[in-house]
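Only a single protein chain was left out; the remaining protein chains are all shown in position.
And then chain A:
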Amino acid sequence: MKFSVKAWSKGGGRAGVMQVGGCAIETPALLLTTRKGLPNFITPDLLSSLPDPDSRLLQFSPLHFSEGISLKTISELGGLHQMLGLKEHVFAAVPRDSIISLPEYQSANKMGASFETPCGRLLIKPAQYMEMISSMKPNMWATLADEVPAWVSEKRNRASVDRTVRWLDECITSNVTGGAVFGSIVGGSRIEERKRCAQEVVKRNVSGFCIGGFGLGESMDERPALLNAITESLPEEKPRQICGLELPEEVLQGVAAGVDLFDSTYIYHLTLGGFALTFPSDGIVKCCSCDELCDDVTDGTKINLKATIYRKDTSPILEGCKCYTCQNHTKAYINHLFNVHEMLAQILLEIHNTHHYLGFFRVVREAIKRGTFQEFRQNFVESRRDHIFAAALGA
């Protein structure tokens, strides 16, 4: 893996290029959150309808395979690329996701990290984790971390940093794969611990960094200081990945602090709820003059296709959207699919939402390259806040 920063925007934000698995991916980039290596709903043959190469990065948790298939079988099948028939895609392993492999700090101990998964609570030791990595052969992987929520004691937080750094050494020592190692950084809501962890990880032989412990109860206001403390401790020439920042505003926070890679948990949650992203690609949500739109159906950035007002709406989700769903189907059809409990509803929504969110990342990159990231972010956040506020008042 190779990475280089191409542009900096005044007031935060960097645009770069990551060469990995035969693709050149522009950052900031979105990694598609998967379940067992495939998207939640989009079948593999439909992946090609998504923008390329933007959609090549697939994130998975090795813990997804704790049941139903053995590591030996995965090895026999040649690892994830072979097993999933996605040889041109880039797989990024992160022990946790924000959907079905959740960090569970209370059961972690000095031997290993603990996760809440559909197969029950699992205690994963570094050696076990590395067995998973070597049989799955991802292009890049984050080391095992002891992620703790914002409210833990100082002592527990310190222990999590100590463990995470020790496990990093264990992971690197037993690494037999060619995948790029992303060293995990924790430290909860304490700036000193975040710095200490980052400085320790920087000393090790890693290709990039995976910032953990976010989206775990910290407030949005305390994030910038924490994120900046971390990224200021990191060398510029290595990519930085983060887990747990979902919403566009959160992504923009991360980008401003110099984070390069994000996950797409947000799309999963939107899709399950029947929501389709509709904010304009320039990010500026026009203030709607008609009050009727400002109800629970839309907040100006997304619409709920389960709502009865779309029953007879024969327009696409978003006029001008180039995605497979908008090119072929109407809101009324998707509303109908939800009504009759057809999974095709989720498939079509996941396609649109993924397409749209990848578009958002492209706009972010362009803003950075133009040097206008700060204005972009401010406009985006403010217009969305106005809308959400108006929607809340109207409700």
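For the reader, a short list of remarks on this structure follows.
Criterion: contacts are C-beta pairs under 8 Å (C-beta built on N, C-alpha and C of every residue); 3 or more make two chains touch, one makes a residue touch a chain; residues count from 1.
Simple rule for what comes next: contacts and distances are computed from a predicted model.
Here one chain is missing from view; checked against "ferroxidase", "Islet cell autoantigen 1", "Queuine tRNA-ribosyltransferase catalytic subunit" or "F-box protein: endocytic membrane traffic, recycling ReCYcling 1", UniProt names that protein "Queuine tRNA-ribosyltransferase catalytic subunit". When the full complex is taken into account, the listed residue touching the unshown chain is A:77, out of A:5, A:23 or A:77.
Remark: the omitted chain is touched by one listed residue; of A:5, A:23, A:46 or A:127 this is A:46. Residue-wise, the contact with the chain that is not shown comes from A:118, picked out of A:22, A:118 or A:217. Summarising the interface, chain A meets the missing chain with residues 35-36, 38-41, 43-46, 49, 65, 67-70, 72-73, 76-77, 83-85, 118, 311, 324, 328, 336-337, 339-340, 342-344, 346-348.
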